[in-house]
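Left out: one protein chain. Kept in place: all the others.
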Amino acid sequence: MSEPLLELADLTVSRGGAAVLDRLSFKLDAGESAIVLGEEGSGTDALLRVLCGFPDQADTVSGTIRFAASPTRSAAKRLKPPIRIAYLPNPLTRPLSPHASVLKQLVRIVARKLGAPFGSAREELRLALERFPTAVTLQLLDAKPDRLDPVTQAIGLLACVSAQTPDLILADHPMADLGPTAVKLLMSLLQAEHKRLGAALIFVTGGLQAAARLGGRVLVLRAGRVVEEGDAVRLMSGHAHAYTRMLFKALPKLNLDPPKARTSATRGQPLLQVHGLSCVADTPMRDGLTFELRRGAALALVGEAGSGRRALLRTLLGFEKAPSGKVLFDAVDLYRLSEAMVARIRQHIAFITGEDDTLDPRMTINDTVDEPLCAHLSLSRDLVAGYREEALKRVGLASHDGNRPVWTLSVFDKRRLQVARAFVGAPLLVVVDEPLKGLDAFAQAIMREVLVDFRATQGPAFLVVTSDFTVAQTLADEVMVFHEGKLVERGSISHVVREPKHETSKALIEAVLLPDLSPGPGSV
Amino acid sequence: MQRFIARQTVRLVVGVLGAVLVAAAISAAGEAYARNLPGYLSAFSVHLLQFARLDFGVSAVSATPALQELAQNLPLTLILVGMGFGVSLVAGVPFGLLLALRPARKIAAPLIQVITATPVFCSGLALAYIAVHAVHWPVSVNAPVGAIVPPDQFWQITALPVFTVGLAGAAAVQLALRRSTMQSSGESFRTGLKRMGLGLVEIEALYVLPQVVAGLLFGAREIVLTLLSAAVVAEWVFHRTGAADLFVKSVALADWNMAAILLFVFATVTFSVDFVGKVIGHALAPGERV
Partner (left out) sequence: MTARDTSLSGLILRAVGWFGLGLLALAVFLSDFLAHEPAGATMTGAVLAPPSDLHPFGTDLLGRDVFSETLHGLATTGVNAALAALIAIVLGGLFGAVAARLPRPLAFLLRELWGVLASVPSLLVAILLLGLFGHGYTFLAAGLAAAPLGFVRAFDAVDLKSRHAEYARATGIPATTLLKRDLTYEFRYLLGAVTARALAAVTVVISTASFLGFGATPPARDLGLMIAASKISFFSAWWTAAFPALALVLLVLCARLAAGLDEGEQA
């Protein structure tokens, strides 16, 4: 038998006395793939640090590591590995210098890895890009990272990996938050390259989508330990560790069941009415958009990034005036009111966004939740504290010290704080904008529950902006699909999901439909 | 890039125009008829018009044209500042880089505080004391201004003010450098590129260094301010003639016209350095903080 490509034995990494990775033993054969699944702080990053050969100063590493036929050595040593390892990062983590061209940096990396001159490295990169069924070329990549969209960068990074002809690919959350269609494309590219190169693959991820798509061996890490190891199909069936089972139960799936009788959409009086709205000048939005959102109803604006959902949202809420058309909120024309009046109406709107800079980083948890109450109503201190407590309890932040400033919080906590802030104001309309961005699978599952619970208890209308049909389906009843600034399809979500008419809707739905690895949802 | 330069140019022009206004306001204060508001306003407009016609008036103290006075004194100060800047680079850059390293920072940061907390005139006097007692240089802090310096002592006499200015500048240089190094030490691309396979030296030299230098250039304004401020003190302590010394004397003797023109010159120097620093910094590392 041939030797495994990589063998880790009793790998332990500790920081400041606490073990972040606890006695991990792991074997990987040449050409094999393994998914390492873990939430933030589960030890996946420590594993990557060791495998890349750059443990932090603060890390204490013990255990051994062995590459292919070379002798076993201590994992704490910083030595050049005897096999070729290529690292695939996520472009959203800004792995490249913002001040130099992406192409130049990638060429340099390939040249270093292959020990080749720049000219041939460039040629390798070109060939790799040509193998991909995408329009990305060397010329396109010759720009600074902030001038390129993340998907193009991701393709460039993948080409860079491919050009290195590695023995082992280390994929570090490579597709998180890139949008479902991009994930689908990149996943198929990665799978193809993995097969073609015959390289082993370690795919570190916090999300379940990739795991479900890639299949194969899965290691579930939690608090530095492997809680589960096995085949994806087995893990996705019910026979697994409780933690794994919970994770996979939360795996968002599209519900393709036939729609039930429509009730919620016609629940109340119209809240937001849009008549013949033509949108902002520089985004080509279709002329004359007309729709209405009733009280307690929920509408999803679905589309890829840059499809004009945000522009529409900004116009709807009166941040930007539309050249023509009318927007009525609660039967009042937003464009005709004075600033003061609009401000009064806006008190009934709340936002929950995937970018947490809508929270003032200086404020404490308590002050953040109190502010809408204190600003809009004159309530006694006790009453305010009571409302605040309830809201924090609902989102699971009640155990946090309320005097902690926002900037010390984790992404997940900030996101939940946004929900608490929205909840406490009892809004009529909640705008939810990519609410799961930047969260790992575990946090995503909780966030979904929190939002569903919010809607169920207070019954505000939801306006959901997302590129993920599973999010749309969880939170909304109606959908409008946008593509390149145009509305291309609308209808009830369950209808659209079952019978999408437009190509964009089809692509977006397909992107979140998982290949049938498991025996099917019925057998769980 | 063009937009950036255009914006910086606007700032430069606005700044210089503002400096002209301030200078006119100051020199108007010297007029005898500017005691009340209407008088002051008319004096202000007269001086503004004069400046617009490039007529800078006469120094009230020496009764020579202000420009002539400026031409005599400014080069001395600029040379002092320039040489001090050289010293501050030599002393500040290695120091700043050393201090930016994590282990050194913890120990050295409080130490640096002690050094930078010393006002320039104290460190100047301390330097003079050391020079006299340790290396027996013929330094005097009480010699009359403009005393004839024997040629063989020229460098010894020149060295101290330059060192004084240089030390003050070095504090500013190391601070600016440390700030920009700290900022780029948190950059995610360092880890990214390292993991993707680039060498440490390569990353630092190609991608981090331009950013650090750009940070230093963005901080050029602070450095110039420190150097100018130190030049005032150094010229005073070591009895050297120069524009900075002239400014102090002009204010003391209520020669507002001269003071205003010197203030304008200093402001213009700062604005120009700021402009050049930002443009070069932007060319090196666009998008850095401005």
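Should a chain be cited, it is by its letter among A and B, assigned in written order, with residues numbered from 1 in that chain.
Following the convention adopted for this analysis, contacts are C-beta pairs under 8 Å (C-beta built on N, C-alpha and C of every residue); 3 or more make two chains touch, one makes a residue touch a chain.
Quick caveat: nothing in here was measured; it's all calculated off a predicted structure.
S.K.: Return the single residue from B:L49, B:A71, B:V90 or B:A109 that touches the missing chain.
M.R.: Considering all chains, including the one not shown, the answer is B:A109.
S.K.: Out of B:Q72, B:T158, B:S188 or B:S229, which residue would touch the omitted chain in the full complex?
M.R.: B:S229
S.K.: Hey, which of A:K253, A:R346, A:H400 or A:H495 is the one touching the hidden chain?
M.R.: Considering all chains, including the one not shown, the answer is A:R346.
S.K.: In the full complex, which of A:A69, A:L127, A:A375 or A:V452 touches the chain missing from this view?
M.R.: Counting the whole complex, the residue in contact with the absent chain is A:A375.
S.K.: What does the interface between subunit A and the hidden chain look like in terms of residue numbers?
M.R.: Residues 317, 319, 342-351, 355, 357-363, 367, 371-372, 374-376, 405, 407, 425 of subunit A touch the chain that is not shown.
S.K.: Identify the residues of subunit B touching the omitted chain, counting contacts across the whole complex.
M.R.: 11, 14-15, 18-19, 21-22, 26, 29, 106, 109-110, 112-114, 116-122, 125-126, 128-129, 132-133, 141-142, 175, 221, 225-226, 228-229, 232-233, 236-237, 247-248, 251-252, 254, 259, 263, 266-267, 270-271, 274
Basically, only the chains that are shown with their structure count from here on.
S.K.: Averaging over Cα atoms per chain, report the distance between subunit A and subunit B in Å.
M.R.: Measuring from centre to centre gives 49 Å for this pair.
S.K.: Across the complex, what residues on subunit A touch subunit B?
M.R.: 48, 52, 54, 57, 86-87, 89, 93-100, 105, 108-109, 112-113, 144, 146, 160, 164, 170, 172
S.K.: For subunit B, which residues are in contact with subunit A within the complex?
M.R.: Its residues touching subunit A are 102, 187-189, 191-199, 202, 206-207, 210-211, 284-287.
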